[in-house]
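Of the protein chains in this complex, one is absent; all others appear in place.
Our next item is subunit A:
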Amino acid sequence: MINEKAVFFSRVLMETTLTFHIIYATLGVGVPIFIMIAQWVGIRKNDEHYILMARRWTRGYVVSVAVGVVTGTALGLQLTLLWPNFMGLAGNIIALPLFLETFAFFFEAIFLGIYLYTWDRFEDQRKHLLLLVPVAIGGSLSATFITIVNSIMNSPQGFDIANGEIINVNPILAMFNPAMPTKVAHVVITAYMTAAFVLAAIAAFRLLKGSWHIYHKKALFLTLKLGLIFSIATAIIGDFSGKYLANYQPEKLAAAEWHFDTRAQASLVMWGLLNKETEEVSYALKIPYGLSILAHWDPNSIVIGLDQFKENLRPPLYIHYLFDSMVTIGMLLVGLSFIYWIGKKLKWKWVNSKIYLWLIILSGPLSVIAVETGWWLTEVGRQPWVLRGIMRTSEAATTNENVNLMLILFSLLYLILGVGTIVVMTRMFKKYPVEKEIEDRMLEKGGVNS
């Protein structure tokens, strides 16, 4: 008994929640790494500016964590409220990583509370660094476990099915499924990358607004240098993800690449327009052998096309644009941070120019967009399955009549939370710029350090 309307609205509501949540979640995983690094650099170089950086980032981070926590709670409970049939079946397999995620989150929450409220309690800065380690580890671990839950949906294994019942469950095998290594690595690294560019964008924005304080320059250089490392790592892992798809979920890769006919020496299609009737692509940038190399490391390898899949088991073709957006932004970010780094080494003046600062500012929102498109790609690319090969999305949804009403309520909630975040963050940092805080802290410390 499938209620088409409920299925549709459940999908929209889930997408809305996820789209909103991952902005905060990604920053929640990425930013503590930077807080920890800044604290560490500050101790090592004996430079108060980095310690201050850690504190200022933390203040913003706490606000984003708060929204991340509450929307994460919503997401968790919505899994059951919107997809009761899915949870009834998959709960037998995904319970372990879901449970472990909660532990990691608990761990992070405890130490974040301690870190925040002991700021001036210990003389020794190294103790504060020690408190940050579990916060950062907890954040990355919860991202790991929740991504494992998602990888199980893409590549379910570790159980048998008899008469619609799940038997012979092996929870560990289910967790270590083929999708898991690339997915987890990609999610965690892109979270670090996104945090790097968002923090860099903030520093660049302050510089552009005329605050030429050395603090912002230090912040910009630190974040972009790390941004370069993380964006290169993202690209490499992205390539591995492509190879995973080619082997285990070829329909997703084929739809993302508009690769209709199974063939060797397949070329990679970037952008372009599709004629759905003739399955012909125009205005596209084609990289010969590109797809074969992406799929199997071999320009002559055969890549499975959409022709191998029944019409009703193919993902929607618009995911091509999501794939392209994600990859294009990723490449731009590598280039942007690389040029900045080289420019700083070689003392090129123009990397400090207003135009370049504007590009860095843009990189912040762009990296968030890349995260969004990446998640839409992976989620929509799994359609029509919720558990690939086992359960259709339409079979998983609730039959309740009121999902559309809930969609309105939750959209309002996210609107309020989104506006609230912006207002609070702006007030927090505009009212108390770094120059003022340095002054205050110097008075407190009796003027030590620069």
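Please note the rule applied: a residue touches a chain if its C-beta (ideal position, glycine included) is under 8 Å from a C-beta of that chain, and two chains touch if they have at least 3 such contacts; residues count from 1.
Definition applied: contacts and distances are computed from a predicted model.
Its UniProt record calls the unshown chain "Cytochrome d ubiquinol oxidase subunit II", which is the correct pick from "Energy-coupling factor transporter ATP-binding protein EcfA2", "Pyruvate dehydrogenase E1 component subunit alpha", "Cytochrome d ubiquinol oxidase subunit II" or "1,2-phenylacetyl-CoA epoxidase subunit B".
Contact with the undisplayed chain is limited, among A:Val62, A:Leu208, A:Met270 or A:Met442, to A:Val62. Of the listed residues A:Val12, A:Met87 or A:Ile339, the one in contact with the hidden chain in the full complex is A:Met87.
Only one residue from A:Trp57, A:Phe105 or A:Trp376 touches the chain missing from this view: A:Phe105. In the full complex, subunit A makes contact with the omitted chain through residues 1, 59, 62-63, 65-67, 69-74, 76-85, 87-93, 95-96, 98-103, 105-107, 109-114, 116-118, 120-121, 134, 166-167, 169-172, 398-400, 402-403, 405-406, 409-410, 413, 416-417, 420-421, 423-425, 427-428.
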